[in-house]
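What follows is a set of notes on a single structure, which appears directly below.
The complex is shown incomplete by one protein chain, all other protein chains being positioned as in the whole.
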Amino acid sequence: MRDKPMIDPEFSSIWTLWKNGQIDLTTPLRSPGHQPLQALKEVEKYRPRHSWEAYSQYVRKSTLLYKIAATILCCIFITLMLLTVANLPRYGDPNAPTINEVSERYIEEGTEETGAVNTVAGMILDYRAFDTLGESFVLFTAVCSVAVLMNLSGKRQHIKHTKELINYADDMIVRGVCRLLVPVILLFGIYILLNGHLSPGGGFSGGAVLGAGLIIYSMVWGEEKASRVFPAKLVRLVVFCSLAFYCLAKSYSFYTGANHLPFLIPEGAPGHILSGGLIMPLNVAVGFVVCFTMYSFYMFFRRGRL
Amino acid sequence: MSFVQNFPFFSVILSLLCAVTSFFLDARWAKRLTLFLLCTSIGLQGSVLSFCYRNHMSYEYLMGHFAAPWGNEIALGILEPLFALLFATVMLCCVLGGIKRMERDVFPGKQSYYWIMVDLAHVSLLALCYTNDIFTGYVFIEICTIASCALLSIRENGRALIAAVRYMVFALIGSGLFLIGVIFTYSITGQLLFPQLYETIASLWEAGTYRFSMTIAIGLMVVGLAIKSGMFPFHFWMPDTYGRATPASSGILSGVISKGYIFLLIKIIYRVVGIEIFAASGVQTLLLLFGIAGMVAGSVSAIFAKRLTTMVAFSSVAQIGYIYMGLGMGTQAALIAVFFQIFSHALTKPMLFLSASQLANVSGGRQDFRSLCGAGHRHPVAGFTFTVGALSMVGIPLFAGFIPKLYFATSAFGLGWKTWPVLLALAVSTVLNVMYFLYTTILIWLPREEGARNHNRVMPQVETIVPAALLAGFNLMVGIHSSALTALFTQGIDLFCQ
Partner (left out) sequence: MEQLFGNLLYNYEEVVAVILFSIGFCILLFSRNLIKKVVGLDIMDTGVFLLLASRGYIAGRHVPIIVDGITTAEYYINPIPAGLVLTGIVVSVSVSALMLSLTVRIYRTYHTLDVDSLYMMMSVSKGGKQ
């Protein structure tokens, strides 16, 4: 690569140094005038040093190459995918390979073995519970990552957000309707949570509805009030307790299963709300995790901290 | 069923509980929990490994009350605990070596999140090693991706954020392609667990039905994992990502996380698809060609790199190209070489990143090659570990990097048309490696004038010396006593590819 004049002359690659003979490996260096700079500062300032236009021309040429390559790639990709889809088993076919002994057992013996009337809930929280454990931790990881990125703590609390143009609490209609609506939403979310094993629902959908209720509360009555009602300590405590309960309950189930020990939690009668072994408590735990995760996302985006 | 067989499950649950508890506690306790977790994990994996080795057995551990196709399970023999042990050890060394730098780079209120991310990366690597189910593999791949993005972007540095965005775009494309491959495979076979998938795919291939869709599905899964681990045309995220992160994060990402994806890929090739079908589908040849291209392109880019960590990151591309070339060769001898290369790269690359950051520290925080002249005299231990790492990457005998290159060369004979490209690529890439690694090594040991010698000399701290020196020690040990490790791999492969 030729030595472009726009590059900082101190900053050359090995190839350039070698080619220009600027570093001779056979003699010791004799330039004590090269002073190393001060130690690392905490935050680097962005300071472009050389010509933007010349460098942007170089970038534009490589972008063109990237665009051509990416277009060809996308065309090939779309063609291959359509051909593959054309060769899959027919949509809605009762003789498809996916209808095998696995799905038959989930439906036929699912209720007796897991106690859940909703076979999908029985599948994700009993048969294939390890996947769901991983999935709850994906949410937890995302909350931690967003906290890492958005958290304005310490010395950056002085950064002001854009001012609120609309104060929802002043509007009579919004305030009045939400005063009636938020309790109904929360109640509906709790209903979905508790009935996950009896009807469509479960931890994830119930948690999402509960989270939506909390977000509306925070939007309308203001973020200060919401953060007084749900302080950061409380949110962390609830998330910690729910996830820890989930881990411990599921590890009891996995341990007794793998070592062929008896599982002491009763299945209950299918159709009753207190049935399904561990499924209902796990739904509640997952529901709380999802609810507070959604609420935390909203609060981190809005004000940088819970 | 002996109690030791529960240990992999215990280590997974322990990691998850440590991550959740660190969320609730402050940074000091989070650090202690993580270090406790990593040490315990090393002990647990080591005991499982010795148990399986002594009894020469592999077993499945039910995750739940239901047996294989209906419930989930993890399976392990000799190789899985061995690699889990490697990953835990390297993570511990990286984390210990980078603590001081991390505490300087990262805002104090956020340090507990750093430890949570290390815990989560650890649990996802364990799960990727042990999983016997393809969808569980996908879920833990996602945890790993999000955790590595957080490890990257935790620095208060704008450039790290741009590097993180680029990394996430590539990683999410890879995950999306992998998921589509899993869905196609499920549509055709109806199974999600490895043993059942293996039988079904074999019988479908013989019968000749759905052959085109199956090839595309296998190709999509392989390409998805290849994008995430940095195979040749998809490596553009690597130099910025590894170059801009804190040294502990670069070490963890380059040394351990990319190897986790590669190990899952090897499991899919050998235990889901089967090596005969993989060879017949043509994806194997593709891996060979891209691996060879990566070996050459990575080294050429390293020669033109302007910063030390960028150069080390490009050499990662080249070393991962070796792994893909070995997977493309397809024989058992090549597979032993691949495992050895994974081992030696996982031990060496974090050591290179840690020493590179130390060398830059004593050169006033600058990473261009002029300032690094004579840096070895300013920080002798970092210079020594960098030298060990560089010599290992080049492939000098006595170091861990020599053995896989030797095994690649010996296994290249008798492969038909593949022999000559492989041998040529090995030769060319060794010459290129020498060009930049030996040059840099000599550069850092150049004597400087007496007056300038004590300039900016930072007293080396114990916490940063010991981990890098430990890794150097492991490197030399593996290089000298390689036959024991080779025997372990051979025995493990017998249990692995049934």
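Note that the chains are named A and B in the order they appear, and that numbering of residues resets to 1 at the start of each chain.
In the analysis below, contacts are C-beta pairs under 8 Å (C-beta built on N, C-alpha and C of every residue); 3 or more make two chains touch, one makes a residue touch a chain.
Computed from a prediction, not measured in an experiment: that's the story for all the values here.
*Asks:* Of the residues B:T89, B:S187, B:S229 or B:T441, which one touches the chain left out of the display?
*Replies:* The one listed residue touching the chain not shown is B:S187.
*Asks:* Which of these touches the unseen chain: A:I14, A:V117 or A:C178?
*Replies:* That would be A:V117, which touches the missing chain.
*Asks:* For the chain left off this view, which of B:A360, B:C373 or B:I465 is in contact with it?
*Replies:* Answer from the full complex: B:A360 touches the omitted chain.
*Asks:* Have a look at B:C18, B:L62, B:A121 or B:A164 and name the one touching the chain we're not showing.
*Replies:* Result: among the candidates, B:A164 touches the missing chain.
*Asks:* In the full complex, which residues of chain A touch the absent chain?
*Replies:* Considering the whole complex, chain A reaches the absent chain at 8, 10-11, 37, 40-41, 44, 46-50, 52, 55-56, 59, 63, 67, 70, 73-74, 77-78, 81-94, 96, 98-99, 102-104, 106-111, 117-120, 123-124, 128, 131-132, 135, 138-139, 141-142, 145-146, 149-150, 159, 199-200, 204, 270, 290, 297, 300-301.
*Asks:* In the full complex, which bits of chain B touch the chain not displayed? Write them out.
*Replies:* 135, 139, 142, 145-146, 149-150, 153, 158-159, 161-166, 168-169, 172-173, 176, 179-180, 183, 186-187, 192, 240, 244, 307, 309, 357, 360, 365-368, 371
The working rule: only the chains that are shown with their structure count from here on.
*Asks:* Based only on mean CA positions, could you tell me how far chain A sits from chain B in angstrom?
*Replies:* Inter-chain centre distance comes to 24 Å.
*Asks:* How about chain B: which of its residues touch chain A in the complex?
*Replies:* My answer: residues 1, 6, 9, 13, 16-17, 19-21, 23-24, 61-66, 69-72, 104, 107-110, 113, 116-117, 120, 123, 127, 133, 135-136, 139-140, 142-143, 146-147, 149-150, 153-154, 156-159, 180, 184, 186-191, 200, 210, 212-213, 216-217, 303-306, 311, 361, 363-366, 368-371, 373-374, 435-436, 439-440, 442-443, 446-449, 451-452, 455-456.
*Asks:* Help me check something: in the complex, which residues belonging to chain A touch chain B?
*Replies:* Listed in rising order, the residues of chain A that touch chain B are 1, 10-15, 17-18, 23, 25, 28-30, 32, 34, 36-40, 42-44, 46, 80-81, 83-84, 87-89, 96-103, 105-106, 113, 126-131, 133-135, 137-138, 140-142, 144-145, 147-149, 151, 153-154, 236-237, 239-240, 243-244, 247-248, 251, 253-260, 263.
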